[in-house]
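Only a single protein chain was left out; the remaining protein chains are all shown in position.
Let's turn to subunit A:
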Amino acid sequence: MSTPSPTEALLLASILFATGLLGVLARRNLLLMLMSIEIMLNAAALAFIAAGARWHAAQGQVMFLMILSLAAAEAAVGLAIILRLHAAGRPTLDADTGNRLKG
């Protein structure tokens, strides 16, 4: 099995990113939107890894670790917000019903 070239890795990353973005834009379920954001973050992380491999630099993997912790933090905050919404009496996961900031 041959190692994938950086171009292939970047291609995969952009496909993943597009999938994630599409998910955020198209899905109305808050949980699925959070998952889509995770996919986008992972796409970015993959791009870093690929770049690190291409230039033999350690920073790519450092950034990957950082994105990993960022994703964990983001998931924790996002899930906490969803739980608070539920506790505040909004028994729904539909993102479009929270539109009180309408201009």
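The rule is short, and it goes like this: contacts are C-beta pairs under 8 Å (C-beta built on N, C-alpha and C of every residue); 3 or more make two chains touch, one makes a residue touch a chain; residues count from 1.
The working rule: contacts and distances are computed from a predicted model.
Visitor: Missing chain's UniProt protein name, "ATP-binding cassette domain-containing protein", "FeS cluster assembly protein SufD", "NADH-quinone oxidoreductase subunit L" or "ATP synthase subunit c"?
Guide: "NADH-quinone oxidoreductase subunit L"
Visitor: Which candidate, A:10, A:24, A:53 or A:82, sits in contact with the chain we can't see?
Guide: A:24
Visitor: By the contact criterion defined above, which parts of subunit A meet the unshown chain? Give residue numbers in ascending order.
Guide: Its contact residues with the unshown chain are 21, 24-26, 28, 33, 95-96, 98-103.
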